[in-house]
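In what follows, a single structure is set out as structure tokens and then discussed.
== subunit A ==
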Amino acid sequence: MADTFLDPLPWLIILPLAWASLAFLVGEGRGGRLAVAGLAVQLALALILAVQVMAQGARVHAVGGWGASLGIDLLADGLSVAMLLLTQAVALPLAVYARAYFSEVAQTTFWPLAGFLLAALNALFLSADLFNLYVTLELLSLAAVGLVAMSGKPAQVDAALRYLLVSLTASGAYLMGVALIYGAYGTVSLAGLAPLVGADPPLITQLAAGLMLAGLLAKTALFPFHFWLPAAHGGAPAPVSALLSALVVKATFYMVLRLALGPFAALADDAAPLLGALGAAAILWGSWRALTTHHIKMLVAWSTVAQLGYLFLLFPLLEPGGAALRAGVMQAFAHGLAKAAMFAAAGVLMLSTGRDTLEGLAGVAGRVPVTLFAFALAGVTLMGLPPSGGFLAKWLLIEAALEQGQWGWVVVVIGGGLLAAAYVFKVLRQAFLLAPASAHFHRVPRAMEWSAFLLAAASVLIGLRATEGVALLGVEFGP
Partner candidate 1 sequence: MNAPARLAVVGFALALAGALATAVLDLPAAAVDLPAAVAENLSTSGVEHPVTAVLLNFRGYDTLLEIAVLLLALLGMLAVAKPEAVAPEPSAADPMLRFLASVAVPLMILAAGYLLWAGAHRPGGAFQAGAVLAAAAVLLHLAGRLPAWASPSRMLRLGLVGGFLIFLAVAAALLAQGALLRYPPAHAGALILLIEAGLTLSLGLILAGLFLVLARRPASPRAGVGEEGKS
Partner candidate 2 sequence: MTGLEAPLALFLLVNLLAALIRAARGPTPADRMLAALLFGTTGVGVLLLMAHSREAVAMPLVDTALVLALLAAIAGVAFARRAWQAAGRDDDAA
Partner candidate 3 sequence: MHARSDRSPSGRFGLRGFLQRGALFTALWWVLAEGRADAWGIGAVSVLLATAASLALAPPGPGRLSAIGLLGFAAFFLAQSALGGIQVAARAFRPRMDLAPALVEVPITLPDGAARILLVNTLNLLPGTVSVGLRGDRLCMHVLDDRLPVAAEVRQVEARIARMLELPA
Partner candidate 4 sequence: MSLAFDALLALALLWSAWRSLATPDLTRAVVMFIVFGLLMALAWARLDAPDIALAEAAIGAGLTGALLLDALGAFGERRGGDRP
């Protein structure tokens, strides 16, 4: 790089940290503008970084100039850049949405917390150091917990406390894994560890990897660790639910993937059938619960439990350069955009009807058609209909399963898609019913409707720009 000062990579971490703390400093009223401006710049930076990485290949930024293992490395390869792009792409429309959604007072707590959350995500996606990942993980958890609790309603505080305790226990397990790894190898750098661990890791490494995996799965809310998610995601304010479901749970999935591709590659094969089976169980159970719930946001939250299952289907099919990895990342991307759109839309629907149940939706189609269209588009992605990103993800997954002759996964993917169709149509059908005479609707700011629509549209359209996405993922994985 000619000019390191303009290197987008470190700025993706510095910028959100800066606007988050400034938003706290300025207090009421101005945090939102700072956030939207910062996020716009971040999106541009992420795009520049993506172009650079596609052109020049994966890149390492040695913090402090020391390099691993003494210092900490930041790594931008195809996978991390894809996740960074997703983060900024989801966050910017949601920021516009949140400015309209929250009162001034609520915004004074929301922006600092959201800023630190996004900084934690960016730092996590760029980190190439086990202990640094732990710190970013804690940053992420505390920000998420604060956001869940911010309304101060007892149910929310209770959900936040459960979430925090699960999260802390999970971090504890992860930290123990890091401690064992440091004891065994004397380094926590991913690049440094990969050659040291080798093909036949000793017992201590297996235990460490097991502890870390268990902790990360609990944070990802993979079945059967999903118990905390519906309450935390379903009850939070809509922009918060959207951030959590679209991005936060993906962060720990990303870490599992990163570790499975990196230092613990030798162990990934052993864990893969289990992860796949849990993923399948998550798809079926989550979809079923989404189908049977009566609350809009609970439906969307249970749908997250189900959609997370797809991500873990990639592990039994994982092979270098194979379709499964692309499928997983595409699923993360498509689901992130779609789920953000869906929660945003659900927020609009609830504001408009003043109720949080499916029954209350009757007649809403005529009032907020743009939002309902957004909800439907996001549903298209979740169901996996062409030409959406969700379709591409599922198609790649089926392709990988067929290639390897693992037919079982194909059934799960298609079954999950049918169940998703059922719960999405349940919402739409209700919305097109005639409104009862007693119903009265509230006006909803345009900005909220259109930002939800933008997210939903993006989740469908990325299916059309798949070539670029695949090219980005083709960039060699480090370390």
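Basis for inclusion: all candidates are chains of the complex that A comes from, given by their letters.
Here, contacts are C-beta pairs under 8 Å (C-beta built on N, C-alpha and C of every residue); 3 or more make two chains touch, one makes a residue touch a chain; residues count from 1.
A quick note: this is a predicted structure, and the numbers were derived from the prediction, not measured.
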In-complex contact of subunit A, chosen from 1, 2, 3 or 4 | 1
Subunit A residues touching candidate 1 - in the complex, by the definition given at the top = 4-5, 7, 10, 13-14, 17-18, 20-22, 24-25, 27, 61-66, 69-72, 74, 109, 112-113, 116, 119-120, 123, 131-132, 135-136, 138-139, 142-143, 145-146, 149-150, 152, 157, 160, 180, 182-187, 192, 196, 202-204, 207
